[in-house]
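I have placed the structure first, in the form of structure tokens, so that the comments after it can refer back to it.
Every protein chain of the complex appears in place save one, which is left out.
Right, chain A next:
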Amino acid sequence: MRAGARYHDGRTAAVHDVDVFISPGAVTILERETSDVISVWDKAKVYPVYSSEGHLRIGTEEMSSGARLIFTGRHVDAVRAALPALARHRMMRKRQQMRIAGFGTLALVSVVAGYIFGIPLLAERLVAAMPPEWEEQVGETVADQIEVSFAGSEGGVFERCDPDPDSLANRAIRRFTDEVMSQGSTPFRVDVAVMRSDIPNAIALPGGQVYYFSALLEETRTADEFAGVLAHELGHVEHRHGMEQLISTAGTGALIGFILGDLTGASVAAGIGSAMIDTRFSREAEREADRFSAAAAGRLGYNPAAFADLLDRVSQEDGYGSAFALLSTHPLTTERRETLQALAEEENEATAPFTKSEWRAIRAMCSTGSDAP
């Protein structure tokens, strides 16, 4: 067959108007005005190049990469039909690309799976190998950041309710802390501080610092509930969960940056994504902390399931509490209460964790004169 075309030889920028003859073996290209043969292409070695609608652009493996024949309009279908190599080449390339994309995706899936299951394990190992001084340093940094964010958002200072370390309440808390930790092996100097804050929560930082927020203390009705929360947070300290969490969050952020292709990791998506994935990891940690608390309960004489009562109450009364729990720490499930209850069955001959006057003093720590109970 014969068709008119535009021809670029790939060596100069000259545009040739040509006639193309497609015979059973070859594609012959003739200058239209002079009918000189400019080039002959092997029919089996032509390939198609992406072009706009109504155009057909082809190259050949035999020549420099810029050599092109461009057909337009009515010639396009006829040329396609006369050159089966075009369709063949196209299919081959498509399969090749699909293979690469497919294998790449599989590799990515296995990397993601490795991350999700491997990072918590890896974080645990890394934390075990990490010098405690370093973790204390990290803890101070985190405490500074928390202080800045609280002071900023509430327009006030982030401070201890009762700064006197020798007050009745603080001494009672320290005694309880020492007793709980006496069975553990933590390298840290553990410090529990009751802090003024509107958020009903308690947190354990890396390096042994535990914060119990005043809003949670207001919700806390019994000494058992208070002891349960504290022992639970001390469980996080014992298992160094804060540091584990930090490492795995960094790891997940990196992974999500990798997937989204934004390696600066500054995207909002990375933050939200890593928070969602990390909830799984932190639930494992919660169970460990629950077991630690239940073990201490047997020795110190409180009911660890009272802790679940408090969590339920906080999440129901305060919408913020549940939203907060969603993204960070405590999974509020009935399953968990049952587990705690079962762990508590074995106790307990010991006396109560706090005396009546101690508990009254603790309750009053954050009250200012007028609204004291």
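Heads up, the rule we're going with is that contacts are C-beta pairs under 8 Å (C-beta built on N, C-alpha and C of every residue); 3 or more make two chains touch, one makes a residue touch a chain; residues count from 1.
By our rule, contacts and distances are computed from a predicted model.
The listed choices are "Membrane protein", "Ferredoxin", "Branched-chain amino acid transport system permease protein" or "NADH dehydrogenase subunit"; the UniProt protein name belonging to the chain that is not shown reads "Membrane protein". One of A:Met1, A:Val37, A:Ala81 or A:Val109 touches the chain omitted from the figure, and that residue is A:Val109. Within the full complex, the residue among A:Val49, A:Met92 or A:Ala342 touching the omitted chain is A:Val49. Residue A:Glu140 is the one among A:Asp19, A:Glu140 or A:Glu288 that touches the chain missing from this view. Checked against the full complex, the one of A:Ile116, A:Leu168 or A:Ala250 touching the unshown chain is A:Ala250.
Within the entire complex, the positions of chain A that touch the omitted partner chain are 6, 8-15, 49-52, 55, 57, 64-68, 70, 97, 100-101, 104-105, 108-109, 112, 134, 137-138, 140-141, 144-145, 246, 250, 254, 258-265, 269, 272, 276, 315, 319-320, 322-323, 326, 331-332.
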